[in-house]
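So, subunit A:
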Amino acid sequence: MSGFANVLTVILVSVGLVFFLAGSVGLLRFPDLHSRLHALTKADNLGLGLIALGVAFQIGEPYAIVKLALVWLLAVLAAASVAQLIARSALDRLPAEGQADRQA
Partner candidate 1 sequence: MMATIDSALLFALTGCVLIGLGLYGFIVHAHLLRRILAFNVIGSGIFLLFGALGYLGAGQGTDPVPQALIITGIVVALSLTAFAIALVIKLAEEEKTAVLDAAKTAEDLHE
Partner candidate 2 sequence: MNAALLLDAGLCLLILTAAVLAMTGRDLFGAIAFFIVYGILIALAWVRLEAVDVALAEAAIGAGLTGVLLIGAWSLLRRAGVSEAHELSHWGLRLVAGLASAATTVVLAAAVLALPPGREGLAPLVTERLADHGVSNPVTGVLLDFRAYDTLMESIVLLVALVAVWALTPASAWGGVPGMRQHARPDGVLAMFGRLLPPIGLVMAVYLVWAGSSQPGGAFQAGTVLAAVWLLVVMAGIYDEPPISSGLLRTALVAGPAVFLAIGIAGLGAGALLAYPDEYAYGLILLIEFTLTFSIGATLALLVAGRARRAA
């Protein structure tokens, strides 16, 4: 591995980690389920994309890089679908849960 690739990996992975941290902090600090879902799906998947890109600079085989891209696409697809479904199903029970949240 060249020094340049290593520098890129360190930068990309580090920024990715910051997004993961932001996602976790958001998950803990945001006041209700719907805002917490934002933290989860957006920050974490951006973090995953950056880490995948950083790792791609360390892996030589071309088909492994295709797999890295597929991992990220799958994660984004799954997170987007699941977040939408969870948010929608929680909306049906919002009054009761909203109050519980405010008390907590």
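Candidate entries met the following condition: all candidates are chains of the complex that A comes from, given by their letters.
Assume contacts are C-beta pairs under 8 Å (C-beta built on N, C-alpha and C of every residue); 3 or more make two chains touch, one makes a residue touch a chain; residues count from 1.
Here the structure is a predicted model, which means the values were calculated and not measured.
S.K.: Consider subunit A on its own, then decide which of 1 or 2 touches it in this complex.
M.R.: 2
S.K.: Under the touch definition given earlier, write down the residues of subunit A that touch candidate 2 in their complex.
M.R.: Residue list for subunit A touching candidate 2: 70, 74, 77-78, 81, 84-85, 88.
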